[in-house]
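Every protein chain of the complex appears in place save one, which is left out.
Here is subunit A:
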Amino acid sequence: MNNGKEQILSAQLMFSVGCFIQSSTLLTSFIADVAGNEAWIAVIASYGLSMLLVRMYVKLAKLYPGKSIVQISEAVFGPVLGKILSCFYIWFFFSLAILNTSDVGFFVNNFIMPETPKMAILLMFIFVCAWAVRRGVETIMRYGQLFLIMGFSVVGLFCILLFKDMSFDNLMPVFAMPVMKYVQSIHIVTIIPFCEILAFTMVFPYVKDQEKIGRSLYIGMTLGAIHLLVVVLRDISVLGPVYTHVTAPSFQVTRLINIGNVITRMEFFYEVAVNILIFFKVSVLLFAAVLAVAQTFHIKSYRSLVIPIAVLVICISMAPFISAAESGFWGSNIAPFYSAFFEIILPFFTLIAALIRSMIPEEGEAGLK
């Protein structure tokens, strides 16, 4: 309704990016499978790598200020090819929303409410996400900072409570894996939590201060990376060799908290925090998907699309995996290649084409002179 009016501050974007990456900490089992006790190396290395990759998004935003990735690809490649690329992006945001929603389903079904039908869980979850998206991007982004602080305080609290269970010997040995394992794990961490912030390229048009987008992304990613690193270090040092084998290491760790039989059974807080964080992530993804559809097909208001797309997300997220283990296999073996196409290759070609485009008029002017 007031599409043009909505505005978010660059600080809100920054914290939202941080919060978005934070919400992936539930999925650290992807790396745990591959990198084992050296997962923290993968986190640090892929943080550096993704800082380089994210420069692409920032560069695109600088070339076309006030435009989302869908609008940019249409501006770069023209209406036909641009729309085809936009459809790719739509599918990508949509599929990410589906995957994350199904993760919530597995998490709740496996650890909290085993007997509740998954449909009911997903229905309620998507309901609040759709609600948030209908209220607009402003409302979602406002909560970035609050949720980020909440996530940090929950993790910080658990770190303190688990300090007596930590054994830093578990981090050893270092650099004992074959090189391909490092490549694979770095690939996973780069693609799965970090470069998923591609979804925020749909939020760029709403940012008040277009100049500060880059800064917001970098700082936000740093915050998210710190969170991820702390979580991974904590999980490895507490769980040790078991780390590789559990489905949700961060959740298993909270179960071990026991201080004098008084402070114990803290899973509840973890459950609430994870639900809220993933809610944030899925809302952003759903918003990206819905807005991408609206912009590709030039629909005035994205709000009327929220419910249909949310319903599709529910239906499809019932299906993709039979079990959490299968989802883990997808995460560590297939998703990195699947997502890399959308997160790296598409923006890369868009950027090259955009650069060439930006060069042509200059040459033309030079030729005229």
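As a working rule, a contact is a pair of C-beta atoms (placed from the backbone, for glycine too) under 8 Å apart; a residue touches a chain by one contact, two chains touch by 3 or more; residues count from 1.
Quick note on the criterion: contacts and distances are computed from a predicted model.
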item	value
Among "CidA/LrgA family protein", "ABC transporter permease subunit", "Spore germination protein KA" or "Carbamoyl phosphate synthase small chain", the UniProt name of the subunit that does not appear here	"Spore germination protein KA"
From A:K59, A:K181, A:R215 or A:R303, residue that would touch the chain that is not displayed	A:R303
Hidden partner chain, touching residue among A:F92, A:Y143, A:Y243 or A:F321	A:Y143
Residue touching the undisplayed chain, where the options are A:I112, A:L171, A:L229 or A:V246	A:I112
Omitted-chain contact residue, chosen from A:F20, A:F279 or A:F321	A:F279
Chain not shown, touching residues in subunit A	1-2, 9, 12, 15, 108, 112-113, 116, 120-121, 124-125, 127-128, 131-132, 134-136, 138-139, 142-143, 145-146, 261, 264-265, 267-268, 271-272, 275-276, 279, 303
